[in-house]
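Missing here: one protein chain of the complex. Every other protein chain is in place.
In this document, chain identifiers A and B correspond to the written order of the chains, with residue numbering beginning at 1 in each.
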Amino acid sequence: MLNIVHMTVNGKEVELAVDPRESLVETLREKLNLTSVKRGCGVGECGACTVLIDGVAIDACLYLTMWAEGKHILTTEGLKSPTGELTPIQQAFIDEAAVQCGFCTPGLIMTGVELVESGRKYTREELRKLISGHLCRCTGYENILNAIEKVVGVDS
Amino acid sequence: MYDISNYFEARSVEDAIRLLQEHEDAEIISGGTDVLVKLRSGKGAGETLVSIHEIPELHGVDRLLDGTLVLGPATCFTDLTNDPIIQECIPYLGEAVDTVGGPQIRNMGTIGGNVCNGATSADSAATMQTLNAIVVLQGPDGTREVPVTEFYTGPGRTVREHAEVCIAFLIRPEDYQGFTGCYMKYGKRASMEIATLGCCVRVKLSEDKKTIEEARIGYGVAAPTPIRCRNTEALLAGKSVDDPQIYDLIGEHVLEEVNPRSSWRASKEFRMQLISELAKRALKEAIARGKDGGKDA
Partner (left out) sequence: METVGKSFKRVDAWGKVTGEAKYTNDLMPKDCLQAKVVRSTIANGLVKSIDISEAEKVPGVVKILTCFDVPDLQFPTAGHPWSVEAAHQDVPDRKLLNARVRQWGDEIAAIVAVDNVAAERAARLVKVEYEEYEPIVTVEQALAPGATPLHPDIRKDNIFVHSSMKTSPDFNYDEAKKKAIEKYGEENLIEICDTYRTPRISHCHIELCTSWAYVDTNGKVTVVASTQIPHIMRRVISQALGWPVGKVRVIKPYIGGGFGNKQDVLDEPLNAWLSIQCGGRPVCLELSREECIAMTRTRHAAKGVLRALATKDGKLLAREGFIYTNKGAYASHGHAVTAGMATNFKDIFHEEYGCQSDAFSVYTTSAVAGAMRAYGVPQAAFLADALADDICYKGGFDPLKFRMDNCVPPGFVASNGITYYSYSLKECMKRGAEHIHWDEKRKEYANQTGPVRRGVGMSIFMYKVGVHPISLETSSARMILNQDGSIQVELSATEIGQGADTVFSQMASETTGITMDRVFIISTQDTDVAPFDTGAYASRQSFVTGKAVKKCALELRARILDYASYMLGRPAEELMIYQNNICEKIHTGDGAPAPDTADREKNAAEKLKEKLALGGAYIDNTRNDGSKGESEIYKDFLDGNIKEYDIHDLPNGEASILRDTGVEKDVKPGKVLLSMEELAMNAFYSLDRSEHITAEVTSHCKENTFASGCCFVDLEVDMPLGKVKINNIVNVHDSGTLLNPQLAEAQVHGGMAMGLGYGLTEELLYNDKGMPLNDNLLDFKIPTAMDVPELNVEFIQMDDPMGPYGNKALGEPPAIPVAPAIRNAILHATGVSMKEIPMTQQKLVAAFKEAGLI
């Protein structure tokens, strides 16, 4: 009982035979080898599987792949420029030591990219709320906030 | 993978109703943030899903000529919060649903699911109660309107029949115009939280902003279903906004109208404390917003 789903993943059109029981996190990881999309809970409580769908951050574990028909999906693998340069958010994560074990990192970077794309600037308190759908046990969020603030903070 | 035996993507409300009729084991899925979590836990494993995720007419917020607000049930929380009509007319509903889970969940979860899952802890519940929201259900035999205050029949249970689809929430102008309000969610942390208690207090002040003409008090988790505290509301009507005793009044009288239970998440005693304290604070904030020009409506 496979269905064909057409979607654009990291700028590339793909056509996949999908089991309707699949969540997007499974399709991206297992069929497209996009393993930056991490699974930490399976129920939308940790944010490790965050990807952008048509520019909006969602938990890929709670998203049926069937819904992705016609959608644009962006994962961390899709961020690097063709020549390998990092986005400002990625570079800020490195520079601000916002990375430790790295497991929540790709998801948080996707939320960071969503914020950059909004074209807005944010206060630190706004940023706390906007990243609060990601759990991180290593960093206390301090340097993650510093990194994101560096790119989209009101004073930058 | 989710343990489902059939999956159907409904193209229209009628299509969804037909699919629900055809499959007795079917469940509606919209945003998925509740249904998929339940499926993963093993509850409902092997059932059929009828998705209304891709039905465009169920999305968005509208205002009819008579001022009635029409909320599409498949509108996700983020869209609701950011909707200009919501921001203009009932910003406290936008604030309420802006406390659901975290940002990613709010980008998926819908107001329809929040109400139709029948949970007393739903963050929209207290506010929808005070708005006298009307749930519009469409089924094989046509459409019916049920006030949200009569929608719940018990924890996780509502009057919605198996083959009925919620197609809109209506909010009448008399239920929002002239009101200001405030929703206070109480949780153990500031995000990614299920409400220990939710309290919405809304007031309509006299033109001189000195008197409470009408007050509405709604709660989530203060009883097995979302509730209103109509007796206390009546006691507040006509009171001066500057009367310091109104806070004791609300704090004491709501306790007679609630019925919270003890669970490992919170004791009844603790919830009673919150019910009283949050009512005072929400009333204060609602009045402050009313005095502030009542620009809400």
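Definition applied: a residue touches a chain if its C-beta (ideal position, glycine included) is under 8 Å from a C-beta of that chain, and two chains touch if they have at least 3 such contacts.
None of the values given here were measured: they were computed from a predicted structure.
Across the entire complex, the residue among B:V159, B:I194 or B:L235 in touch with the chain not shown is B:I194. Residues of chain B in touch with the missing chain: 1-3, 42, 45-46, 102, 186, 188-194, 196, 264-267, 269-270, 273-274, 277-278.
One chain of the complex is left out; on chain A, the residues touching it are 21, 29-30, 34-43, 45-46, 48, 75-77, 79-80, 86, 90-91, 93-95, 97-106, 109, 127-129, 131-132, 134-145.
Keep in mind that, in the parts below, only the chains that are shown with their structure count from here on.
Centre-to-centre separation between chain A and chain B, using Cα means, comes to 29 Å. Residues 1-4, 7, 9, 29, 32-33, 36-37, 40, 51, 53-54, 78, 101-105, 107-108, 190-192 of chain B touch chain A in their complex. Per the touch definition, chain A reaches chain B in the complex via residues 19-23, 26, 42-45, 47, 50, 56-59, 61-64, 66-67, 69, 111, 129-135.
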